[in-house]
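All protein chains but one are shown at their positions in the complex.
And now, chain A:
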């Protein structure tokens, strides 16, 4: 039973570390800000969640301490980390960062263009 519990802990932490490493490689290798945000907000979230889950299992099985704070941290990261990626990508798009030349579709461009035309009078701070 102890071997099973310990291998579960090791498995979750190793998966978390591998996903975090993949995140770093993705941020270094991807061509533009949107693909990098895609790498950072998805796999980093899963990596950190997995590490926290492993720590939670360790304290639960080996120390007998059921840590509510770690569960709260997992829920909190799961809610907030994709929102952070969304807000950064949106801010980058609205301030005019061009996507890579490999991009085939851009649905948001028409919406932004229409919204900028409808706006009366045009503001100067954009």
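The rule we apply is simple: a residue touches a chain if its C-beta (ideal position, glycine included) is under 8 Å from a C-beta of that chain, and two chains touch if they have at least 3 such contacts; residues count from 1.
Just so we're on the same page, contacts and distances are computed from a predicted model.
Asker: The chain that is not shown, which UniProt protein name from "Multicomponent Na+:H+ antiporter subunit B", "NADPH-dependent glutamate synthase, homotetrameric", "Electron transfer flavoprotein subunit alpha" or "Sulfide/dihydroorotate dehydrogenase-like FAD/NAD-binding protein" does it carry?
Answerer: For the chain not displayed, UniProt's protein name is "Multicomponent Na+:H+ antiporter subunit B".
Asker: If I consider the whole complex, including the chain that's not displayed, which of A:11, A:25, A:75 or A:109 touches that chain?
Answerer: A:75
Asker: Touching the missing chain, which residues of chain A?
Answerer: 69, 72, 75-76, 79-80, 83, 86-87, 94, 112, 115-116, 119, 126
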